[in-house]
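Take a look at chain A:
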Amino acid sequence: MTPLAGFLIVAALVFAIGLAVALTRRNAIMVLIGIELMLNAANLNLIAFWRFSPHPEALTGMMFALFSIAVAAAEAAVGLGLVIAYHRHTKTTDLDAMPRMKG
Partner candidate 1 sequence: MIFGLSIAFWITALFTVAGALAAALLKNLVHCALSLTVTFAGLAILFLQLDAQFAGFAQMLVYIGAVAILVVFAILLTRGAGAPEYRIYTSSWLAGIAIAAAVFALLAWSVITSLPAGAGSAAPDVTVLSIGQALMSTYVLPLEIVAVVLTVALIGAVIVAMHDKGDAKTHEQKGGAQ
Partner candidate 2 sequence: MLGEGIVKGLAETAKNFAGSFVSKERLTTVQYPEERVEPIENTRDFPFLVYDGSDPMAGLRCVACQICEKECPPKCIYITKSTDKKPDYVGKPQIYPARFDIDISVCMSCQICVEVCPFEAIKMDTEFELSTTDRFEGLILDREQLAKSNEYYNKIHPTEAAEVDARLAEEKAKVEAKAKAAAAAAAAKAAAPASGETTAKPAPQKDPAKEPGA
């Protein structure tokens, strides 16, 4: 296994866990946490690929990761704002209860 593969495996693990969290937890905030985990795993991939690319001076992967961090922060803010707004109206963050409260 090469060093790159090590990082990628870690990223894949974190990504899978994030996916599992997003798919299985009932709480809307936990779903957001899962999404954050996945985004982070992607970032790790980007950085790892950048580092082990033939031309790391080009900075492309690193830049991609930086932009991804910035956008992820915005995503978190909006997502959590939505959850809070939803909670204000329905007094719940339970995803299982959401379909029933449609409309």
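Here, a residue touches a chain if its C-beta (ideal position, glycine included) is under 8 Å from a C-beta of that chain, and two chains touch if they have at least 3 such contacts; residues count from 1.
Here is how the candidates were picked: all candidates are chains of the complex that A comes from, given by their letters.
These numbers were taken from a predicted model, which means no experiment stands behind them.
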The sole candidate from 1 or 2 in contact with chain A in this complex is number 1
Per the touch rule above, chain A residues touching candidate 1 in the complex are 1-10, 12-27, 29-30, 32-34, 36-37, 40, 43-44, 47-54, 56-57, 59, 62-63, 65-67, 69-78, 80-85, 87, 93-96
